[in-house]
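The complex appears here minus one protein chain, its other protein chains still in place.
Right after this comes chain A.
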């Protein structure tokens, strides 16, 4: 049974099998995953595990993202296919670099058993891991640098007509040199494939109002909303709107950004879910007011206000955001490598304790539309 033998490597890198040897002569690419030695598990995602690993020969450290083939009735999973296809087209300092694809064994007979790995350049931290560690403190200049790189990455992918669709702190990687990389393109889509997208994308806490209201014809602003949530999180240190349900999320958004109504967002009442979900009325917009206790910088508050704009057509784009005063007024953006150098261990969401300092184990208060004075109380708890 030739296919059950442990794979060996030849100088070309590919596996040699006992039969069909001729098949492989041509392919120095597509190496066997045995080429890498796993060092530690660093992530557990929806679609598979992520490992820190090392190239046995070159000693290059990489991240291996597993693609599970079990129970795949449709063949190679479309999510992994998208991630591969999109990352091959994107080459930018602020986008994670896909090095290659590896698989365990390749014969037509073993499709259920084969495991694929996406091999990425290794980044030492993810932003969720960093923010959950109280010893990691970002100065204002360092926050500027993080946000500038994040928006640069978004500008690049959006100008290549790609939507990320899963912006959140755990999908933002940072190398020890302080370089930020957008990662996890498992939900990303090319804008050119516009038909009607599914609106069930983006982790709930980072999901923009248009998606919650059922918009299917969305665009780059959905990623910008996520950037706004992440920016606020740089100060609050935990996600700013941790909804339990879509309804609840919409409520939290209204409490922060004001009531969603046609006067501030023309056409929002035409969206599918506008009448199906409860859209809280009578809320004032309080983005700056609420965030002020955490974010002292006025320019930061101005930018946050524009990123967290309810109406997607009026939400700032990455280009204009990069031009905003926040990045150009003192203190200037400052490299985070010096600060990170004080920390010798990698920080990942997977390895960190849950990021809910307050009320983690407490039962949640039932959420209702309450009179205004109670909102503050609720708001406190959410932060």
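Going forward, a contact is a pair of C-beta atoms (placed from the backbone, for glycine too) under 8 Å apart; a residue touches a chain by one contact, two chains touch by 3 or more; residues count from 1.
We adopt the following convention: contacts and distances are computed from a predicted model.
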Identity of the absent chain, which is to be given by its UniProt protein name, from "CCNH-like protein", "Glyceronephosphate O-acyltransferase", "Probable electron transfer flavoprotein subunit beta" or "NEDD8-activating enzyme E1 catalytic subunit"
"CCNH-like protein"
Touch with the missing chain holds, among A:41, A:54, A:103 or A:248, for A:103
Please identify which residue in A:38, A:85 or A:296 touches the non-displayed chain.
A:85
Based on the whole complex, identify which of A:114, A:175, A:236 or A:346 touches the chain you can't see.
A:114
At which residues does chain A meet the chain that is not included here?
1, 3-4, 19-23, 25-27, 29-30, 69, 73-76, 78, 81, 84-85, 88-89, 91, 100-101, 103, 106-111, 113-114, 160, 189-190, 193, 195
